[in-house]
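Take a look at the structure below.
Apart from one protein chain that is not included, each protein chain of the complex appears where it belongs.
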Amino acid sequence: MGDFKVDSKLVRKLANLLDETGLGEVEYESNGERIRVVRPSSAPVRQQAPAPEPSIGVGGPGNMAENIAAEPAASDKPHPGTLTSPMVGTVYLSPSPDDPAFVTPGDTVTAGQTVMLVEAMKTFNDIKAVKAGRIVSILVESGQPIEYGEPLAIIE
Amino acid sequence: MGDFKVDSKLVRKLANLLDETGLGEVEYESNGERIRVVRPSSAPVRQQAPAPEPSIGVGGPGNMAENIAAEPAASDKPHPGTLTSPMVGTVYLSPSPDDPAFVTPGDTVTAGQTVMLVEAMKTFNDIKAVKAGRIVSILVESGQPIEYGEPLAIIE
Amino acid sequence: MFDKVLIANRGEIALRIHRACKDMGISTVAVHSTADSNAMHVRLADETVCIGPPAAVQSYLNAPAIISAAIVSGADAIHPGYGFLSENSQFAQMIEAHNLAFIGPSAEHISIMGDKVSAKKAVQDAGIPVVPGSDGAVESVEDGLAAAQQIGYPVIVKASGGGGGKGMKIAYTAEELRAAIPIAKSEAAVNFGNDVIYLEKYLQKPRHIEVQILADKFGSVVHLNERDCSLQRKHQKVLEEAPAPGLSEAERARIGKLCCDAVAKIGYHNAGTLEFLYEGGEFYFIEMNTRIQVEHPVTEMICGIDLVRESIRIAAGEAISFKQKNVRVNGHAIECRICAEHPETFVPSPGQIKSFHVPGGIGVRMDSALYAGYDVPPYYDSLAAKLIVHGSTREECLSRLRRALSELVIDGIDTTIPLHQALVENADIIAGEYDIHWLEKFVA
Partner (left out) sequence: MFDKVLIANRGEIALRIHRACKDMGISTVAVHSTADSNAMHVRLADETVCIGPPAAVQSYLNAPAIISAAIVSGADAIHPGYGFLSENSQFAQMIEAHNLAFIGPSAEHISIMGDKVSAKKAVQDAGIPVVPGSDGAVESVEDGLAAAQQIGYPVIVKASGGGGGKGMKIAYTAEELRAAIPIAKSEAAVNFGNDVIYLEKYLQKPRHIEVQILADKFGSVVHLNERDCSLQRKHQKVLEEAPAPGLSEAERARIGKLCCDAVAKIGYHNAGTLEFLYEGGEFYFIEMNTRIQVEHPVTEMICGIDLVRESIRIAAGEAISFKQKNVRVNGHAIECRICAEHPETFVPSPGQIKSFHVPGGIGVRMDSALYAGYDVPPYYDSLAAKLIVHGSTREECLSRLRRALSELVIDGIDTTIPLHQALVENADIIAGEYDIHWLEKFVA
């Protein structure tokens, strides 16, 4: 096989195509040339989908099989500016339904500034920005139940 | 296959490509030449220990844990001249306790020559050499219970 | 009691027998084909003997090899399980001839019950109701009308030489029967070279109800109530339950008593099952199985009695360990047969089990020879696991079964778990309203 030239780029390209399409095998023949690439069946497909956000009320699928099959996707690292809930409860974005929101995306906040409230056991707890920055996004809706550690907002 | 030249470098290159891309198999054909490299799906560790010989009466350890831990070693290929038992029973190396053995190591046998007996259900069955050769070793003792497929002797 | 029992079977029933033996302090010998070297019961048995290549005819149906294995391993007795040689009277005879005990009835009783005609005659003589029919061949239309008058409509016209449903005609009225008889006769002649026909009562929507009995060698016979096994696909039972829904206490007691009396009269011993079709409050005998059955655990769950232990005790010459009056039905039990098959196409799916997680907790029993890493071989039947669930009521049993199915994981092969998940949510199943044709329509 003296002059057998393998096109590494082509192999890589097809490997990427398998990833992208979720296929297991591609075989290609053209002008007497043929290439076949196979992904082993058990190799985990690289999970591209973002990890589902935890949410109260959605609940587990209630099924070991689905759960084992859907081994929790390696969570993308949370954004370093993510503000998470320190407690279980109900989140509010404004002091009362008639008031405007504490903050809206685009606002600049100072460290310690209240950005939302969490009601737990009939008491309202201020959720404060841990550092100064700009509110990139608000990840929850007013009145929504939240669990411990749930992302509330991103501050850059 | 006088002048069959294998391009080791090409094989290594493809192996590296499999590694890099996570593929399980690549097949490539060009100008009437074809190469296919496959990575085993479970990448078994090469088993060095010889397979334990099966033997009636030893029995299973009677314990799933030990058994699962001690996954049966991938059997080394049996010697091509191994004579195996065609049935369950008791093996005898001579026609009667007073007679000499049918054969002893070093003897030369012809195809079809009786080399042992297996008693099953009160009948004695001749175990014959399937081909001519020299008895390299006898793997059983007279009077020993044997199971189906158990190696009896090696004939070269 | 036996010291060492050879298990002449494979799969979950081999493991079931192994477990019963170990629970009784008896040593076990597992015989196996080369395809089953890593089977769970082989791994657990005290001794193992490879008896042949994968093909059952050379291994699990190879009576001389099995008996040789019993002799070389010094076993006292052979338990045949179900299928394979379990209802082979010659096998039972060979075992006795080698001074080993066969864990089952006598060869004679296996033989009688193995033939449909002699079985029907034997139980009928012993007082068991059978499907009423013409007394032998129907020669003419008039003959047929007279017989049908006796039997009651609808009736089914069958060819003596026939089988597999061919040449059968159903008649709901005398008019229909008058037309059917000549056609059936000519079709029988053409199809089977024999125009002899006969009549039987036609059961439209029967349930399959079977009665579990135990009989010892001292003449004691007990029944352990009935099972409903109507949910069948291609004559294979899929889900069984006990007690049978909709059977009254009086009917239950009546058929149980009839079975006990008949079995005593016949002189049968060991475990056995009388199978009936049940329609309109009447039982009609189909056949008697002279062995432990796949669905025996549902009876064990409601009665709290180990049937395999009792069958071993009886074979060893001991008395049944309880009396009829001690048999109490407690709650309800359902068994799901989980097969290594596609849940819709039923195409067999052998292969390696990647993960295996069994449901646990109160009221849940799993009889399965699977384990993670096990390769389900392609050579044998597809039954992979039996999930048996008990509850204090049928409703609780169904809830618990739903819960247990949600905990069960068998990955790597196709299984019929989704079929069972659909069944336990189905309104007819929940209501207990189904007959022997129900499942065929459901999966169609």
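Order of writing sets the chain letters: A, B and C. Residues in each chain are counted from 1.
Keep this in mind: a contact is a pair of C-beta atoms (placed from the backbone, for glycine too) under 8 Å apart; a residue touches a chain by one contact, two chains touch by 3 or more.
Worth saying up front: this structure is predicted, and the values here are computed from it rather than measured.
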In the full complex, displayed partners of the excluded chain: A, B, C
Option touching the unshown chain, where C:Glu47, C:Glu241, C:Asp367 or C:Asp414 are the choices: C:Asp367
Option touching the unshown chain, where A:Val37, A:Met64 or A:Leu83 are the choices: A:Met64
Absent chain, residues of chain C that touch it: 15-16, 19-20, 22-25, 44, 297, 300, 304, 306, 308, 321, 330-331, 355-358, 360-368, 371-372, 391-392, 396, 399-400, 402-403, 406-407
Chain B residues that touch the omitted chain in the full complex: 62-65, 68-69
Missing-chain contacts mapped onto chain A: 54, 56-64, 67-68, 71-72, 87-90, 120-121, 145-150
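Criterion: only the chains that are shown with their structure count from here on.
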Smallest number of contact steps required from chain A to reach chain B: 1
Centre-of-Cα separation between chain C and chain A, whole angstrom: 53
In chain B, residues with contacts to at least two other chains: none
Multi-partner residues of chain C (each touching 2 or more other chains): none
